[in-house]
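Okay, structure first, notes after.
A single protein chain has been omitted from the complex, and every remaining protein chain is retained in its original position.
The block that comes next holds chain A.
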Amino acid sequence: MTQEISPLPDVTSRHVAIVGASLAGIAAAEELRSAGFTGRVTVIDAEPDLPYDRPPLSKQFLTSGLAEERLLLKPEDWYSEADVRLELGERAVGLTPTAAPGESVTVELESGRRIEADDVVVATGGRAIEIPVASDEAAIHTLRTVSDARALQQALTSSTGELLVVGAGFIGLEVTSAAAALGWQVTVVDRAAAPLCRVLPADVVSLCLADLPGDRVELICNADLRSIEGAEGRLTAEFADGSLRAFDEVVAGIGMVPNLEWLRSAPVEIGDGIVCDGTGRTSMPHVWAAGDVSRWPNTATGLQIRTEQWQSAREQGRIVGRSLLGSREVWSTPPYFWTELFGRRVQVVGACDATMSVRVVTGERQRAIALVGDDALRAVVAIGNPRWAALGRRWLTEAIELEDAAHQAQELVSAATTKQPQ
């Protein structure tokens, strides 16, 4: 086979291959087209399903049988209309630079096929961590993919019973919230001293869990599991203190690991995630990364960490799309995430951790604003009112003083309270 030698590919023959039909991956594809890219775009994913969004999988999809079309990141016909080629059910197993002129990178697939591209975007996300002490016979649910969610939804809606949730993080607590709403008795266990204690300050956690139905949900912290055995449809968990408890279903919500194994032999720098600069560029020429698999610097927080947040993944995907076309824009927006626990919508703008001070302003109808930060405002938590989250983001972007923010928060909450009908 002869190769055509051309010094630079012209735009229409340029090929961008995106590995991972994830939120970040599809955001990159969409941005490429929105920005006018006329070359080829291919999106590769190991899963057979049309690209979908994850947040509803631990919320409405479990409780109210949300139709799967509502999960799609893009309607099915978008891909042909936007001329984005989907290669579904194809697992990437390697990434290599090629010597062929005009083709820079090769994605090796498990099927034996190879896809060559001028640029590759890695958006392979991660997978749920399984419980190491569970026996092979113990059928334990994890919740990451739509396939996981279908199985869990089926289990939680076909009957009620006793559910063990291992891990009091966001996934564990959201599943708990859904299961309790469906009538299950839930026991949540976590090794840490408190739920969400690495992510949010204790006062904020209390606000999030204020409506936890104590008659249906038991939260056990400082708890370690020795084993989980399965037999005849029941699962038995042995705790570190030797006690045994039986359950009908078990869900593991103990975190995720980034899907990096396929890059083991690739000449790309990897730490906790693929190391990127603020535009999404990795250390390997013509290779970019975005989403849960990557670690980017953020100028608003001054941190370079791997985040597992929806908003970050979407923003990173969009930035990569523009970077591919020459943009020098770096990631500079304050982080944002949200959760829904036991009927409360919680939104967190900014980067906080459990060690920071918190000032809470509570209003009526269970709404609250929490200002997090010691010397300066670092994060704003809005409970039950998205408008306050919007204002919180403005405060952070404008870097207003903590005292000013506290003052404004007080005024907001009072104003909302006085508006209540008599």
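In this text, a contact is a pair of C-beta atoms (placed from the backbone, for glycine too) under 8 Å apart; a residue touches a chain by one contact, two chains touch by 3 or more; residues count from 1.
As a working rule, contacts and distances are computed from a predicted model.
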item: Hidden chain of the complex, named as in its UniProt record, picked from "Bifunctional protein PyrR", "Ferredoxin", "TolB-like 6-blade propeller-like" or "Amino acid ABC transporter membrane protein 2 (PAAT family)"; value: "Ferredoxin"
item: Interface residues of chain A (partner: the chain not displayed); value: 53, 55-56, 60, 70, 72-74, 310-311, 314, 336, 338, 345, 347, 349, 385-387, 389-391, 393
